[in-house]
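Here the complex is missing one protein chain, while the rest keep their positions.
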Amino acid sequence: MADEALFQFLHSEIIQYINSAETGESENGRCVSKLENMGFRVGQGLIERFTKDTPRFKDELDVMKFICKDFWTSVFKKQIDNLRTNHQGIYVLQDNKFRLLTQLSAGKQYLEHAPKFLAFTCGLVRGALSNLGVKSIVTAEVSVMPACKFQVMIQKI
Amino acid sequence: MAVCIAVIAKENYPLYIRSVPTQGELKFHYTVHTSLDVVEEKISGVGKALADQRELYLGLLYPTEDYKVYGYVTNSKVKFVIVVDSSNASLRDNEIRSMFRKLHNSFTDVMCNPFYNPGDPIQSKSVFFCAHTLSIFYVTIH
Amino acid sequence: MSPAQWDLPPELCCRPMAFVALTGLDVVYNAIHRAIWDAFCANRRADRVPISFKVLAGDHEYPKCRTKRTSYEWYIPKGILKTGWMNKHLNLVPALVVLFYELDWDDPQWKEKQSECATKVEIVRDKFFSHRTSLQGRNTKVAVVLIQKKTPLPPGEDLVASERASALCGACDLSGKSLFVLPHTDHLVGYIIRLENAFYEHAQTYYYNEIRRVKSHKEFLNKTTHQLLFVRHQFKMGFFSELKQDTQNALKYYRTAYVLINELRAHETNMLEIKTMAGFVNYKICRLCFQHNTPLDAIAQFRKHIDLCKKKIGSAELAFEHTAWMSKQFQSFGDLFDEAIKLGLTAIQTQNPGFYYQQGAYYAQERKQQAGQLCGHEPGVGYPAPDPLETASGALDFYGQRPWRQGHQSIDPPDSEKEKQGILALQVKERDVLHSELIIALLSNAVAQFKKYKCPRMKSHLMVQMGEEYYHAKDYTKALKLLDYVMCDYRTERWWSLLTSILCTALKCSYLMGQVKDYITYSMELVGRASILPEEQKSRIEKNLIKVLMNEVPEPEPDCDPVSVKAAQSLWSDRISLAGNNEITIEVQDYAPFVQCKAKFLSPSFHIDEPVQLHVYVRADCPHPVRFSKLCVSLSNQEYNQYCLLEDASKGKDILESSSQENMCLVPGKTRKYCFKFVAKTEDVGKKVEIMSVGLMLGRETGRYVYLTWRGGWGDAASSHETLQASRCFKKRTRFPEQQVDWDTVSIQSSTMIISRVPKISVQLTHEPPTLTNEMYCMTVTIQSEEGTVAKDLKLTAGLKPGQDANLTQSTQITLNGSEVCDDSHPALLPDIPLGDLQPGQKIVKPLYIRCVSTGSRILLFHVAYSVSATVEGKDITCKCHKDETVTVETVVPFEVAMKFVSSKFEHLERVYVDIPFLLMMDILSASPWPIELVNSEVQLASSMTAIDQPMSQVEGVTLQTSECASECFLLKCPPVQNGTSTVASGHYIISWKRKSASAETSMVRTIITLPHVMVENIPLYIHAELPSFGCVRESLPVRYRLENRTGLVQDVEISVEPSDAFMFSGLKQVRMRILPGGEQEMLYNFYPLMAGYQVLPQLNINLMRFPNISSQLLRRFLPSRIFVKPQGRNGDTSIEAA
């Protein structure tokens, strides 16, 4: 869809910027966390909108389902393909065709760039969850482009 | 009619409280604060039928002699409280609901303001917010 | 009237029970009567009928019954309900009078007794009839109980009894139902219960009739003049129904009564009466609803009641009466509700008695306020005399009427002057009421309730109000106690507006009590960021705070009670005057004071030879700049504290007066940074240094001073949340001038590690891995100093790195001395080899020898420690440095040795034969990557073996390159062994070798190899041949066979020679011979080769008669099987000779 392209460009431009800004000690970790934080704030905002008309959530799982279905659909126009959990606070969300990786041409040489392209989304998820009262750590990994897994580790308080 | 409107953070501290200037606002702060007892009771799923009725609108929290206190909770556990003068019995439930609706909408907009830091008190200069809350006061005054 | 005037009368609140009077009982002197009475009173549990009994004298005067009026034509009621009425029917007018009389059926003076009884009945009856003439009066019945000694016969059998019974009834004009017999036997209680049940029925009929009687009045009444009566009658019917225990109808009557009350024309003069009665009826209704377990009805009724009466204020001058009444309404409903809960009703968070007590309290507060306004007469005005509240009877006739105009029902008061006096009287009385007590009592009731129903916040709120009420009541101690208790709830929930208001009250209390510490604590918070007070307030408080710090009397807090202020001021001046104990310590983590602090080490670790740096950031957010006199950091090692201390040199008195250290003045909103550095103690190397706390001293020792301490160096009640917000916050990064920083960006680092100085030496290892098992492996350690100064007492620790497989420790040995060969006595690790001092640039080379007995890899450690003196911050310290080098070495075997036994013909042997020579062969295969020199080799034979000729090493001095092989052999034989065969040890093979190394001269290693065991066997016959080394075609070839008999027996041997194509031969073709023990036989043959080349000799078949199991081809093994035959040539011989 139209303005998705615009978003894609913006997204990669942001990554571009953050990387260039974080030169010097070439803190890869630093810029990943910067992107993550931006995503966090956006996630907070989005979820506030998306849940405006939904009834209160039953439990943690209910929340996760919402993230996988509505949230993902609203943001990436598709649902998460597979949600797994160990029922001890770890959830794995698999997206077989993750939007923000699609335009990043498949192939090994890009694999090490992948983290940068996922950081923002990790933040997005973490922000959404945290705003719904679920504190978590979100990490992502790519095995084969453009499929990727997001692991959500719930912080019990 | 609505004599006090409050937005309460997840952690139960006030993000925004506004009451009609005439009466002592401290009193309303107390009213809102105490009403949180009921809100918490209602949203902490312990109560029996709470599992199935998971509406954001919590309805009448408790009546005092002179005021009715209504509650509403967003999915982000932010609470809205509206205090209404009990003298006007004319006020109907759906009117209250629409007030909360307005409030929720404007709150969502505030949350989407990139320059707003979630958890900070909402500046009363925040245009959306005031526009709406004021309109609530208006609705209520006539 | 007492302040309890609003309490509901007990006769209203009690549960009405049928009233039965007992006469003719002498409970004092007559034991039997006593017993009977006790039986009536004793344990009246729920299963007993609800009757209240009274023992009365036979001639007791009952209330007279007024003549019943025939019409209400001209009757104007004076009020709604007489004050005496309820009590009368509860306690004075019995539903039944029971006459007890001792009389057995067969009593001798029956006649007399009968008539006596009749007269007694008569007397009782008389008491109910005002006028002998009229027949009307109470409907109270009389019953007679005959106390009898004998147990009665079953009914009908005792004719006398029945006959006399009816006689007695006649005499006393009683219905049969009213005559009872109480045999005074052991089953007393049983009889009593029967009796009282009978009484109960009588009572019920009585009250039933009463209700009908009251109802019957109705048709005489008219709406215009008798509304009061309508109410009265409904009430009475309700009350009688209750006495009759018919609560359902009671409720009905009361409800109608309530409706009627509200229909009454209300005006100022009768307002109170109406409200009072409404209150009564409402009380009854709610009570019954709860009793019927319909709480919602009760609540609904109460709400209706309140809504109806809220506005019925009555005369403005007595407004407080209304609020008092309202308050009472709520309270008593609360009580009812609570009672119902005690009886099993379940309440919920949003509907519990607490709300009613709370509301009651609010009205009480309003009452107090109104009283304040309405009763503020100037002192001159006293209580009016004569007392307008006095009544002739001392009590009112009707509930809720004014004493000075009882029974007056018209709209305007009859006598305005009296009216004034009355009102004045009431106001004066009100003035003396202790309102606060009432309010607090109600509030604390509410608190108890809300605690029960999970409303912590509501609870706190009410406690705040209690506190404030105590404050108004000038009980500052209690007030402060309460306020201080709840404060933290509001602080932790970050409701600053509420906290501020509580603090303000608390501050007033502490001021009025001259509580210095509290006063200071509250002020600090009130001028700080957690307070929402307007600037000028903050500034006022700060000024006071400073006064206190300078040990002066602070200005009084605004709008405090002037009297208390007076007292306070003197209190304070006392405080000021008495010296000593002017120090106050405040741990800030429970407050949000106006000074904030963050302390951090600049780095998570410091080397011992660099100064430890520590920054303390302080910031004040009060209106005026404030100076502090001391800033100190206390660290986990106290010794450093002295270096982290900032004190105001100038002991100036005035805190505001500028002093030399300008930077000790905190300017509002500005963050100040204080840098400290110190040199860590060398013994702290490897330890953690923590900031235990930071202390900031406001004020002066000279005056009074406050010592704020931040545990861990930062953080108060508010900061954790602030930090979190700040971390997320988008914030414009703005340059700050020097000495200034953005508070939020200051991170916390409250502990640091002291780590040893970076060593400035190089440690190098030279060696030739891998090591060979058992060799003395040489490793050379080269240590070079890159220090600027001399490195003192170097110590080298070398060897097997601890913490590896235990076996390695057994199989590793290290020494400094290469010449000796290590054994188990040597350690695996040589600790602290002293190497002396090392001048700058100087180098030490130290060879070490390691012996690895087993193969595999080992981690070797070379740890060089030394001390060097350094100067830090102009302070000389000796710091220990150390450098570790580790290396992993493989150990491999130097060579493999293979050994085998072979026959003289180099044929492999499984076994050897006694006295028959054989060869021991050795192959030494080098496995070492480095060349090894075989210095020497020798065999040490076991007793069971002997060397044939002097064995000497053939590999001595041989050098083997990788995978080269050296071989040698030794000729041996075995002496005889008893019994045919046995396995014997052969001895050892010893190789002395060393690694051939260009570098270090290595010492020799002896490797001992145990020779394998071998099987030795005796043989009965030994045969060997003597023949030339070769033959020639067509030339004779003499061959001599020798046969030796190795047994102690004579042996017959059969020999035959097989024909062969390659040879012709002469000699015995087949022979049978005898060989004597130990003897020997010779056989000579001439072989004649026919063809050249290697030829198989003609085969000899030997056959031992005695030892058939010894095959001939076994024996043949001792003989050559082939021989080389040269071709025939003229001068071939010579040529061969030459060759």
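Just so it is clear, A, B and C label the chains in written order, and each chain counts residues from 1 on its own.
One rule holds for everything that comes next: contacts are C-beta pairs under 8 Å (C-beta built on N, C-alpha and C of every residue); 3 or more make two chains touch, one makes a residue touch a chain.
Note that contacts and distances are computed from a predicted model.
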Which protein name, taken from UniProt, belongs to the chain you can't see among "Trafficking protein particle complex subunit", "Exosome complex component RRP45", "Gustatory receptor" or "Essential protein Yae1 N-terminal domain-containing protein"? "Trafficking protein particle complex subunit"
If I consider the whole complex, including the chain that's not displayed, which of A:Lys69, A:Arg84, A:Lys97 or A:Lys135 touches that chain? A:Lys69
Contact footprint on chain B, counting only the chain that is left out: 109-110, 112-116, 126-128
Hidden partner sits against chain A at residues 1-7, 9-11, 13-14, 16-18, 21, 34, 38-39, 41-42, 45-46, 49-50, 54-55, 65-66, 69-70, 73-75, 77, 120
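The criterion applied here is as follows: only the chains that are shown with their structure count from here on.
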Measuring from the mean C-alpha position of chain A to the mean C-alpha position of chain C, what distance in angstrom results? 35
Taking each chain's centre as the mean position of its Cα atoms, how many Å separate chain A from chain B? 32
Could you check chain A for residues that touch two or more other chains and list them? 41
For chain C, what residues touch not just one other chain but two or more? 728
Using the touch definition up top, name the residues of chain C that touch chain B in the complex. 306, 349-350, 355, 359, 362, 454-458, 461, 464, 490, 493-495, 497-498, 501, 721, 724-725, 728-730
Per the touch rule above, chain A residues touching chain B in the complex are 41, 44-45, 47-49, 51-52, 54-58, 131-133
Residues of chain B touching chain C in their complex? 11-14, 17, 25-26, 29-30, 33-34, 36-38, 41, 61-62, 64-65, 114-115, 117-120
